[in-house]
Every structure is written in structure tokens, then in C-alpha cells.
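Just one protein chain is left out here, and the rest sit where they should.
Labels for the chains are A, B and C, by order of writing; each one numbers its residues from 1.
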Amino acid sequence: MAVLTEEQALLRDMAAEWVADRAPVTALRRMLHEAPGTGYDPALFADMAAMGWAGILVPEEHGGSDFGFVGVGLILEQLGRTLVASPLLSSGLVGVSALSLGAGAVQQAAWLPRIATGEAVVVLALEEEGRHDPSRIALAATREGEGWRLVGVKAPVPDGMAADAFVVAARVAGDGRDGIGLFLIPSDAPGLSREPLARIDGRGAARLRLDRVTVGDDAMLGGAETGGALLDHILDRGRAGLAAEMLGSATQAFETTIDYLGTRTQFGQLIGSFQALQHRAVGMYAELVLTRSAVEAALAALDADSADAPMLVSLAKALAGETLHRVAREMVQMHGGIGMTEEHDAGLYLKRAAVADATWGSSAFHRERYGRLAGY
Amino acid sequence: MAVLTEEQALLRDMAAEWVADRAPVTALRRMLHEAPGTGYDPALFADMAAMGWAGILVPEEHGGSDFGFVGVGLILEQLGRTLVASPLLSSGLVGVSALSLGAGAVQQAAWLPRIATGEAVVVLALEEEGRHDPSRIALAATREGEGWRLVGVKAPVPDGMAADAFVVAARVAGDGRDGIGLFLIPSDAPGLSREPLARIDGRGAARLRLDRVTVGDDAMLGGAETGGALLDHILDRGRAGLAAEMLGSATQAFETTIDYLGTRTQFGQLIGSFQALQHRAVGMYAELVLTRSAVEAALAALDADSADAPMLVSLAKALAGETLHRVAREMVQMHGGIGMTEEHDAGLYLKRAAVADATWGSSAFHRERYGRLAGY
Amino acid sequence: MTGSDAPAGFRAEARAWLEANFPPSLAYRNPVPYQNDAAFAEADADWQVWRDRMAAQRWGAPGWPVVYGGAGLDAGDVRILAEEMARIGAFNPMKMTGYTMLGPTLLEYGTDAQKAAHLPGIAAGRVRWCQGFSEPGAGSDLASLQTRCTDEGDHWLVEGQKVWTSGANHADWCFALVRTDTSAKQRGISFLLIDMTTPGVETRPITLISGSSHFCEMFLNAVRVPKDNLVGRINEGWGIAKRLLQFERDSLSEGRGGGASLLPLARERLGVDAQGRIAEPDVRARLIRHAMRVQAYNLTRARIGAGIKAGIPGDAMVPVLKNLGSDVAQDRADLMLELLGEQGLGWTGQGYGETEIEAARQWLHSRAFSIYGGSYEIQNNIAAKRTLGLPDAPVRK
Partner (left out) sequence: MTGSDAPAGFRAEARAWLEANFPPSLAYRNPVPYQNDAAFAEADADWQVWRDRMAAQRWGAPGWPVVYGGAGLDAGDVRILAEEMARIGAFNPMKMTGYTMLGPTLLEYGTDAQKAAHLPGIAAGRVRWCQGFSEPGAGSDLASLQTRCTDEGDHWLVEGQKVWTSGANHADWCFALVRTDTSAKQRGISFLLIDMTTPGVETRPITLISGSSHFCEMFLNAVRVPKDNLVGRINEGWGIAKRLLQFERDSLSEGRGGGASLLPLARERLGVDAQGRIAEPDVRARLIRHAMRVQAYNLTRARIGAGIKAGIPGDAMVPVLKNLGSDVAQDRADLMLELLGEQGLGWTGQGYGETEIEAARQWLHSRAFSIYGGSYEIQNNIAAKRTLGLPDAPVRK
């Protein structure tokens, strides 16, 4: 655990308590059963917003608390423990980052206060039905008069069914990272349609179709030349937040498994006394320790706007992906047959591991990115 | 164990018996202590030659038995068990292969019968003080009149101090695999000098200096255009033989460790009853099983001159390297402090693992080669 | 096996027949273990055609005696047939619980009457069997089972509950372990064949994380079973079960190295660089390692198979192969997910192709490979003791 300020410690404790009271894993099961169109429980998110979490990164002049990345990481870690579905990450962190880093004053004033209260959800529309690679965005934005025309498909868009606006990454020139532009597009823009995607973790995601959506120059975040760099910044913030959430999920999966090892009997002895399982448990614990260090360092580097933030973010996301996968698999394995059943929680962690790992770059992507950034 | 012919089974049993009687690990220690200039015990090699092993791949018309690669692999595996140092692999397999595949009738008649009797040792001089990469040979052979002039350094040359002739790989044109020529050069050629290299496995190796050594066109094996392909063929035979030897070393290191697990007591119980060690032991055994399959398949593919031999050879050499490293490390680890002492055999297996893995391409080299051959 | 020679003899015969009779639509599509139950397969018209052709050819149980519905082939020809099927992605439609597990067990332990009654239906793919071994709470400690079986003179009376009974909801028959003596652990267990239509037998599917439901709970309430349905002698069922579990492990490790190569998919989804290499170095390195291990695993199965044919026993390898097989199959499922990226995460519906959905389900299902048929840990324990001869851990019995 990082050394926290008093405020941070309070925030974490409040989040832990809220999650235990209001959003245990049964809340996820209830949401999956009721299947609201949003892909999360709107009442729970309203509750979070009421506590100020939706605006935790929003500048104070726009109604937020500007609490920083270490702070939002503490909440996301607690949410990750019980796999809480909400747009806190997709909108409260990523959407807010896109607007804070790239939008003009008018757009910021239009959207940030509403995000902070939970009224509005703004998410990033990035992926194009394949492997994560921000440098290879294909959806075309072409000049049309004073504005742009966008044509193409974006999928999956996390929390895309609930979103009131999208930050759409599009190809404005050339290839590679340099020709990327980001456009802020309201969900009711003519030509924009969406359909829900059913993914294994049951959270909300959309397939977005842009059929000659036209926007003005003022819809562009940052500039046409700097869109790629801006996108990297936004993504790195999202990745660090997601890594914190994944750390929480992995920690809980581990603790649940350790509890089981201490209560389940086989062949007349507690299975936690079997040395082979003990050593594997210690191995998992060591990975959790390393992952926590990387996640905390990445969040702190973002708060400090430090030059090594991209490397630390890739380190954190890569380790979080490896660790959550490993712990979730061991959770299933050590629980045996019951861990394979739909009624047991292990499968929920396993499914979330796959989705979270693939989101904004898998472990493999981030190992490669770390290597490139480090000069390998 | 492969399904062997009666002849092969006899050969293997004879080799096993000879190794146990005449060449246990203490024979290696004696050799290391006496440090003959050859880097192996000449008396032991004479014994091997007397049994026909030095000529096991030599065609019958040149005094050998032409027994095939599965056959020589059976012997090498047994020699590997007790880490026997001898030029059987470097000369009896690799030297013979270079002559059989690349030399003209005159050279074959001059050298093969003497190799078969153990009188002559002919080895490959390939490496140039770095990582194995046959396509990047630099030692220059330039045209001079009707022949060639060679200038450069070759090191390490396995069994190079004992060799009567060298097959020297040299750059005759361009770069990459295509501009490589192989030259048969007697050890007393003017301009050729050598000095012993002391390596961690204590076997004989030399650093060879060619100071304007001139040879005629008849010294070239194969042609200037096909030297690279010929070299690959020769190397693949050597690699398969070496993999068989490494399989033997790994098998013995494993068996010695299993014996120790069944006799050593700690905390009042046999350490082999600790489940964590049991599971690691089974893991090692599984790797040995896979490695054996790959080694036998590679040797059989060479005997059949099959098109997938290069892939199978890389599979075998890669697995043999991984497995021998792993087993040798576990041998040290599971023996504890005593395994780290010079007087215990574990260190000898560990040292041999490093040298054998690096020879003719490490596991990393062969994984990459396998990948290229398979289209990855 | 260089594949360069034209086949001769039985290989030529098998190849020709398979090419003429195997429906190409099924190539590489079986086993789909997470939904590999008869009900699924039988819904496929091509699958039915294939089963009937194989039954007529008697190649569903190629090594069984002709009198019991087999083709009476020797072990060499059985292997050739399997190789030729693998060559074109074909499979044996009879290869279900009855064929892989009960069949060889009955051949060893059954009476002539039991063999005649049950084997032909299995060989023809007409009678479906399920395995009633596991019980709630027993987990890996199989012998702690509690289902009571009492001798009522003219019949057995069975009372208890089973779980993880694969395909029980579609099965015609069940082979079960029951407790006939409560004063002993292993030595109080018997091996019984139960008609699933008997009054008192009820099943309830268990939904798995992959969404499939081929495992069931099975309830046995005052089930009356004819005396002749006991296999072997009373209280000697544990030995039969251990033998059967060997057949199971063996069948589970079979085919684990199978499936189409990941290479084409990888080249398509990851792209290639200027040198023609798969463009993502980290994933490429893992794909290469996987391909190597698959080949080594398949070479091992072939090597051990050849050894068995030549009289070298392969029993000691069974637990090791079971775990190696789980490893390569799980690794394959992991890599498939990695290759598909965001497209490998679909559960249902539009936005995802059929193979993409299947990859996600298969990935989830693959976690069971190291649990069922004796967990990874149990196989390691067995191998440590039996294969390596390591001393017993001081486990309280």
C-alpha cells in the first residue's frame, strides 16, 4: 500500500465501505440479470456521482474536485474488487481527460460540469474490431467545407450505449500516429447510430456506425497534427486507471482463493496445507506486490506529469494484465469444478481478466511498447 | 525410448556399459586434473575408436560402418550421461559430415579412413568470438592466383587443439548465407597457429589464427555458391548429435537428483516427499519426455534425409538446451549448498549446459530459426 | 512421416475412404468440447451422415472385436486410421464417454453378456453413456463417495447424489461408483451400470462459465438396478474405476495437440513485416514457442504409441501426457484470444463472427482441461509417486 495522505486514506476507506455495502459481486449479478440498456446500474452510478467520484478529475472551476490520479486509482481499485460496472473509468477518467487535455473553453464548460454531476457520459471511441493499435486507426475523416465528414465503424466502445457524446479517433492524414484527429461528437448527431455488443464480461459496450457524420472544426480536440500525441496521453491515463481497477480485481480474486484454501478439505487435510499450492500462492502474492508497485508509480507519475509516465503506465498495464490473468486462472483451478460453474464468482473474474487485458492494449502490446520506449 | 532395431539396442547397451565401466564422471575429473593438451583423454578415445565408434558415420568403403544418425545418437546420449569429453561429435560426426557431403574423392580417401580408426581428427572452425550466426561469417577468403588466401581468427574451435585438419568457414563474397565457402586446411598449414581456450566445461577448444594461409581450389568443400547451404547441412547434423548428448546429460542429472530426493532427509522427512519438489520433478520429467521425442525425430529425419529435418533439428536443439539448463539448475537447487561445491557433480552438469546450449546456436537461436522455417 | 511418399496398404485404403466419405463441412470442427454432447452434434445433418457412414464401416470402434461391433483392426492400423483422420481434420463421431471409457473397461472386466449387451450400441454411436463418479463435496477425493447401494435380494437399491455427470441429461445409460460397504473406503466401492430411464433417476444441468450445460447433477432416489448390472465383483469397483480413469486420462490427452495451425490466423490478424515475419514480436515469440511445444507433444504421443505397439508399456506416461495436453490446449486457447484482440471477447450476437464467439467460449472452457478427468495437481501427485517413485508425502488418510 502506498503511503497515503489523510485525504487519500479517507477516500479509499469510503470507497471500500461503499463497495462492500452497496456493490458486492451480487450487485453485478443483479445488473447482468436485469440487463439495463446502459450495461451498468444507473442507480449505483448516480450514487457514485453524488459522492463526487464522477467529478474527481474535473477541475474545480467546472464543479469537480481535481483530486488527481492516485486518488481516482484508489476508488477504481476498490471498484475492481467486486467487479463494479460503471462509466467512472470510461467517462469520469478517460472522457474527462480528453476534454481537459484537448477541448476548448466552450466545450469544457458545456460538458465537464455535467460529467461531474453524473448527468452526462462522454467516452472514447477508438477500437475498430481488432487488436488495439492506436497508430493504425482507419476510420476516415475528410475535409468538407469548414468541417469534417466521418465514415466508418468503431467497436467496441466501452459504455457506448450510455454515452451522450463520443471522442472519436479518426484518420485525417497519412498513416501512423501522426495523421490522427480526435472529434467530439454528440450521440444524437445525424448519421451516428449504435447497437449494443454482448461481451463476456457483461458490461456495456457499443458498436458505433458513423455514416457521413459531419462536424465543424470546433469539434476537433487538439490539432490535426497533435491528435496522435493527445490520444496517447488520454490513453495512458485510462490505462493507468484500468490497471488500478485490475489490481483490485486480482487482489480480491487472490484473497477469496486464499480463504478457500484455508477452509476446503481434501484427503483429510486443508488444501491450503498442500505445499505445491502454498508455493503457487506465494508466487501469485509476489506478482501482486510487483503489480501494486507499478500501478502506484504510474498513477503518481501522471500526477507529477513526469516524463517517464508512458513507460510506467505500460509497465503497470502489462503487469496488471499478466497478474489478473494468472490469479483468475488459479482462482478457477484451486476451486476445482465449482470454480467452473456459472454460479461461482471465479468465472466472473476470469471473464473480466480477458476484457480488461485486451482493453487499450494487452500485456503483449505493453511489453512491446515498454521495450520500444526503453530503447530495446 | 524409441523403438530400436536389434542392432541399435545392442549398440546402446554396449555404450551404456562402456560408459559405466570406463568413463564415469570421475574420468572427466581425472582428465580435468591431468589436463592433456587435447582437452580429452586420448586413451578413452582410442578405446572408442577401437569399438568402431569413430567411424560409425564413415561409409563402408572408407573403413566405417555407416550406421546412421539414430545409431550415433544412441552413443552420444550415453556419453552425455557422464559428460564424456571426446572428439566423437566434433570429428566423428561433424568432420565426417563435412567430408562426406562436401569433399571430393581424393580428400575423402585421404581423411575418412584415418578418422574412422581414430588416427585423425577433423573439426569445423566456424565461430568468431561471438554469438552463433552462420550467416554473418566474416573471416575473409580472397582469391589469390589459382587458390585462396585466408586471414582472420576462429574461436572457439571445439577440439581444435587436437585437430589434424580444420574445415574453415570463410567469407568468399557478399554478405549473408550465400557468400560462404568451406575450406579443408591441415593443422600444419603455413600461417595457421592455435592456442588453447580454457572454457567452463573444461573440454578442449582452440583459438585459431589464420595469418595469410593459402590453399588451392581443391581445398574448397562444395562450391563457392553452395557453401552456406552445405554448412547448414553439416551444422544440422552436429546439432542433432549434440542434442542427443545433451538429452543424455539431462537424463542423468535428473536421475541423480531423483535419487537424492529419495534419500536426503530434512525436518524429519525425505525431501522427495515435499509436494512442491514433487511437482517440480514431474515438470522436469515432462520436459525430458518432450525433448526425447524431438531428438529422436530429428535423428530419424536426418537418416531419412527428410525435408523437415532442419525444423526438427531446431526443435530438438532448442528443447535440449532449455531442458538441460532447467534440469541442471534444479540439480543444484535441490541439492542445496553441496550442489554449489566444486566437489559435487551438479556444477559439472551446469557448466556443460551453458557450453552445449551456446554451441551451434542456443535455444533462443533455434526458436527463432524454427519460427522462420515454419513461416512465423 | 514426411508425407512425401504415396500411401500404400491400409493407409491408402483409409485415405481414400475418408476423402470420399468425410463431410468437409465438419473439418476441424470436432471436438468442440465445451458443447461436445450428442444433442448438439446430432442437430447437425452432416454429423448424422458421418456417424452413420462410420458405423456402417465399423471404424467408430476400429480396434474392437467384430462380434462387438468393431472392425477388429490391429493397433498399427488403428493408429494409421487416426493419423489419416487427423490429416484432413476428421474425427471419430463415436468417441464419447461410452467409447473412450466404458468400452475398454467392459472389454477387460465385463461378462460376455454385458459385452454383448452394451458394446455394439456404443460402437454404432446409438447408445449414450455418462459417468456417475463424482459427488458433491468430494472433489479430487473420489473414494470418499457416499451413494449407498444395498442388496435387496433380487435387485440393488441405490440412493444418493452425483455431480459433474457429463451429458447425463442426454444419456441412455450411466456407469456409476456406489458404496456397498460403509466400513471401508476404497474397498467398499462397487461398479454399477444404471439405465437412465429407471424410475428415481433425475438430472439437472449445471451451467458453466462458458455458457454450456453439459455437466449435470444426478439424483438417485430409491433406484432399483438388476443384479446382473454389477461389473466385476462386489466391493472391487475401485480397481475397475482406476483402470477406467486411465482410459479417460489417455483419451483426454489425445487430440490436445490438434486443431488447425494458428499461423494463418496470426498472419491475417497481426500482419507481417518487411521480412515476412509476423509483425508483433512479443506475440510472435509466444506463437513460435507454442508451435514447438505442440509438435513435441504430438511427436511424444506418436513415439509412445509406437512403443506400445512394440510392447513397451506406456502407462507411466499417462498422467504426464494428461497435463502436457492440458497445457498445450490451454496455451492455444490463450493465444487464439490474443490474436483476436477485441474481437475475441464476444459472448453472443452481432458484431462477432462464429469463430470469434467460439474462440471466447473455448477459452473459457479450456480452464476445465486441468480440472476434470483428475486435476493437474492429482496427475502430478500420481506421476511423482508412480512414474518417478518419489516417497509418499505424510498425508493424513
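One rule holds for everything that comes next: contacts are C-beta pairs under 8 Å (C-beta built on N, C-alpha and C of every residue); 3 or more make two chains touch, one makes a residue touch a chain.
Source: prediction; values computed, not measured.
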item: Interface partners of the hidden chain - shown chains only, full complex considered; value: A, B, C
item: Contact with the hidden chain (one of B:Gly37, B:Gly130 or B:Gly145); value: B:Gly130
item: Contact partner of the left-out chain, one of B:Gly104, B:Gly176, B:Gly223 or B:Gly336; value: B:Gly336
item: Residue touching the undisplayed chain, where the options are A:Ile115, A:Leu299 or A:Leu319; value: A:Leu319
item: Absent chain, residues of subunit A that touch it; value: 1-3, 258, 261-262, 269-270, 272-275, 278-279, 281-283, 285-286, 289-294, 296-297, 301, 304, 306-308, 315, 318-319, 367-368, 370-372, 374-376
item: Missing-partner contacts on subunit C, residue numbers; value: 274, 277, 281-282, 284-285, 288, 394-396
item: Sites on subunit B contacted by the missing partner chain, in the whole complex; value: 127, 129-132, 155-156, 195-202, 207, 264, 266-269, 274, 276-277, 329, 332-333, 336-337, 339-343, 346-347, 350-351, 354-355, 358-359, 362, 364-365, 367-368, 371
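Following the convention adopted for this analysis, only the chains that are shown with their structure count from here on.
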item: Far-end chain from subunit A, centres as C-alpha averages; value: B
item: Between subunit A and subunit B, centroid-to-centroid distance (C-alpha), Å; value: 53
item: Touching two or more other chains - residues of subunit C; value: 377, 380
item: Shared-contact residues (touching 2 or more other chains) in subunit B; value: 274-275, 278-279
